[in-house]
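What you see is the complex with one protein chain gone and the rest in place.
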Amino acid sequence: MRPLLDAYRVMLLIRAVEERVAALYADGAIFGTCHLCIGQEAVAVGVAVSSHRGHGHLLAMGGDPARLLGELMGRVNGYCRGRGGSQHISVPALGFLGTNGITGGGIPIATGAALAAKMRNTGVAVVCFFGDGATNQGTFHESLNMAALWRLPVLYVCENNLYAMSEPVARTVAGGDILQRPRAYAMPSARVDGMDVEAVERAAGRLLEGVRAGHGPAFLEAMTYRFCGHSKSDRRVYRTREEEARWSARDPLATTRARLLAAGFEPEVGRIEHDVRSQVAHAEEVCRHASETPPGDEAAEAFAHA
Amino acid sequence: MRPLLDAYRVMLLIRAVEERVAALYADGAIFGTCHLCIGQEAVAVGVAVSSHRGHGHLLAMGGDPARLLGELMGRVNGYCRGRGGSQHISVPALGFLGTNGITGGGIPIATGAALAAKMRNTGVAVVCFFGDGATNQGTFHESLNMAALWRLPVLYVCENNLYAMSEPVARTVAGGDILQRPRAYAMPSARVDGMDVEAVERAAGRLLEGVRAGHGPAFLEAMTYRFCGHSKSDRRVYRTREEEARWSARDPLATTRARLLAAGFEPEVGRIEHDVRSQVAHAEEVCRHASETPPGDEAAEAFAHA
Amino acid sequence: MPELYFSEAIRQALEQALEHDPSVFLMGEDIGLYGGAFGITRGLSEKYGAERVRETPISENSVVGLAVGAAMTGLRPVVEIMFMDFILLAADQIINHAAKLHYIYDGQVRVPLVIRTPAGAGRGYGASHSQNLESLFLSVPGLKVVVPATPADAKGLLLASIRDPNPVLFVEPKALYGVKGEVPAEYYETPLGRARTARQGGDLTLIAYGGGVPLALRAAHDLAEGGLEAEVLDLRTLRPMDDETLLAAARKTGRCIVIEEGPLTGGVGAEVAARVVEGAFASLKAPVRRVAAKDSPIPSAMTLERAVMPSVADILAAADRLF
Partner (left out) sequence: MPELYFSEAIRQALEQALEHDPSVFLMGEDIGLYGGAFGITRGLSEKYGAERVRETPISENSVVGLAVGAAMTGLRPVVEIMFMDFILLAADQIINHAAKLHYIYDGQVRVPLVIRTPAGAGRGYGASHSQNLESLFLSVPGLKVVVPATPADAKGLLLASIRDPNPVLFVEPKALYGVKGEVPAEYYETPLGRARTARQGGDLTLIAYGGGVPLALRAAHDLAEGGLEAEVLDLRTLRPMDDETLLAAARKTGRCIVIEEGPLTGGVGAEVAARVVEGAFASLKAPVRRVAAKDSPIPSAMTLERAVMPSVADILAAADRLF
């Protein structure tokens, strides 16, 4: 159960951080916009190129909650000192290439990283996250086609949370079945219950094995749900409270916690919850004391210097 | 056999015009570039939004060879007075929306015309031509998805001539099977021998029935071959003379002619051949006498005026 | 006259266009029930149905391409691109197709297509949700570019754009959505291609558009306290640009500052400056100055975003250097 405990810790951290983000945003301490992944934590665990909904992916890759919060709050301790913000965070040192504000924009970039990994023989496999809505962008198809043609080491993970903003999958994905898309490129693919962290890990692990073995790209569709609105201004008129309740009942955190308790890990669970709470409180404290990023010569820094 | 005789006439006209285009280009009487569809005539018969290889489509829609040649030669009698040239000819009066110099660029435009036809209830079905290479453009996927979602009256016709310029389908289409792509959007589709004009007409007719009946878009892949190089400068290093010979043996004109002769239409065939020869000679004559288009206030005419 | 928010004025224009002309329809992401990311189309799908207020998948290039095809064949699509930054995905359909077809097809077709899109920074949305990209589209023959600065113009210019026989890029400065102003209730069109004098003054000329106009007016107010009367010109249509009014305003004072919210280099201000120099050289008493955003991507942090965006102080500093 060690892996499940670890997963629980990461998921709880993600949830706790996102809840603080929501609160800080409501307080005005975070400027701009951000897309919370509450409800989708189970998908994030284990993986390297992200979408607009990427806080969880970064934390799952070992991101420091203080540096993530600092980024959102525009502080000097932020991963990009606030230059990027929620949708443009990169932590190359952790193998986290970045979140991306353009729907579908990260897909070719991830594929290019896989191309580089293959050409440089680094043995790295890239994981690329995006939503159901992104599968309607031309870049999705163009990239999957090239990845398949060139057998690139990349696992595409589609977090199908049933909606792209307000638009339900049935109204945006012709035929309704996203898996038909990778199949058109003869790419191995699977669908998994995205609310079950163990199932996700198993499915991803299986597909990654093939990817790592040089068999080329693979595709995983994780069925999930975002518990909050799309972004902070969303009134959720496009879905029912009943549907939300049905999915809430399948909260991946609650499920994981119940499994751990049933297996007798109550002390460990308690410790994790305590740890995470204090880790997040500490992170927030760090950010509150960090100074806002002072402007420098921004125009000069638009270019890299040799 | 009336339809086959008509088809033969159109195909012969296309062939004859394209051969003159090649000769005029070699003589310097045509400026610019153009993509000949010699070998692919069988596909063109019967159809309304085209690609860069569109002379045949236009002639099949009833285009006047003199006005087509005039366009390529930059004469005032050209369909667009030479403003467009080979890749940008439109004859809305014939329902020929236009050739298009951007690979994949015509696909959303055709789809939009189908959307307008549906919204305006005109009963029109749109036929959209493109090559195998164009199926790798994002617009191809985006457009097919919307057409399928909205059940638009459009027949997509992919002229698979095995190459996109020099790149063979096997190296550009992952999985190698283009029909998997429309299937990913649950779109009815079929493959047909593009060198057999009767087979093409039958297959297209069948699919168009469904399109016209309001069942939504359909997809036809016509297997064909371009007998010439991609454009005038192509040395054809990417394919063998043997392969070319194999396809030449299946020349749709020769096949059709043989069928007609076997059925006893020798006099009709002779008349068609004579007619077409003189029609094309006349067209060329008309163009030679037409004046080159004189410049006007080109900048002012970039805008339409109310 | 009723007071409306800038955003409401746009909605009213859309509603009147839908009411007035059955060939008008809207396309865009989340423009139905959700009402669009900025709520501009709220209520319209309920009233006009999902056919005429058509929600699309996330496929910007092809959505614009479909609109081109529909515009060529008798409809008047109005496409919403959720943030101007995303318009880059559709650059091919706008520039290689929509803008060219009328000319290259020798006048046989028209492409009466409007692309509405919110632009500009100031909300901390970061580099992919904050750009002013109008200068990229300024150099596209066959495309009109319109940027309103007041609620009344937002409505009148949008209605004129929808009726125009050409493709029009209609840029909505998102910072202005929450600004109120008087807007006539009836249908009216404000002609494209005419600048507007937003303030009279004889000492210097501030030339602006969109979100730059309120900045210029605030600067003019401050300058007046120091005894300098600034004329403020609101370009309204960037292409075709109203040379006559522009040059008259430049000649009047001989001292010009061009203000824009996009980055300095290659900006709209360069074109304005070049025109003023070509057309009013003899009247110029000082070099034309440009005030614009710094030449960097737009950062997300408030401190940085503010530092990068043009400010009233920048205009005042530029004015200082004119005398």
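Order as written gives the chain letters A, B and C; numbering starts at 1 within each chain.
In the analysis below, a residue touches a chain if its C-beta (ideal position, glycine included) is under 8 Å from a C-beta of that chain, and two chains touch if they have at least 3 such contacts.
Everything numeric in this text was worked out from a predicted model, so none of it was measured.
One chain is not depicted; across the entire complex it touches A, B, C. When the omitted chain is restored, the residue from C:95, C:157, C:171 or C:246 that touches it is C:95.
Residue in contact with the omitted chain (choice from C:248, C:286 or C:317): C:286. The chain not shown here is touched by just one of B:56, B:82, B:153 or B:217, and that residue is B:82. Across the entire complex, the residue among C:21, C:189 or C:271 in touch with the chain not shown is C:271. Mapped onto subunit C, contacts with the missing chain fall at residues 61, 85-86, 88-89, 91-92, 95-96, 99-100, 103-104, 126-128, 133, 135-136, 138-142, 239, 241, 262-263, 265-271, 273-274, 277-279, 281, 284, 286-290, 295-297, 299-300. By the touch definition given at the top, subunit B reaches the unshown chain through residues 31-33, 74-75, 78, 81-88, 100-105, 133-134, 136-138, 164-167, 171-173, 234, 237-238, 292-295, 298-299, 301-302.
Where subunit A meets the omitted chain, the residues involved are 49, 79-81, 83-84, 88-93, 97-98, 100-102, 105, 107-117, 119-120, 138-139, 142-143, 145-146, 149, 298-299, 301-306.
Keep in mind that, in the parts below, only the chains that are shown with their structure count from here on.
Contact topology of the protein chains: fully connected, every pair of chains touching. Centroid to centroid, with C-alpha atoms defining each point, subunit B and subunit C lie 40 Å apart. Among all residues of subunit C, those that touch two or more other chains are 57, 59, 61-62.
Multi-chain contact residues, meaning those touching two or more other chains, occur in subunit B at positions 138-139, 142, 145-146, 149.
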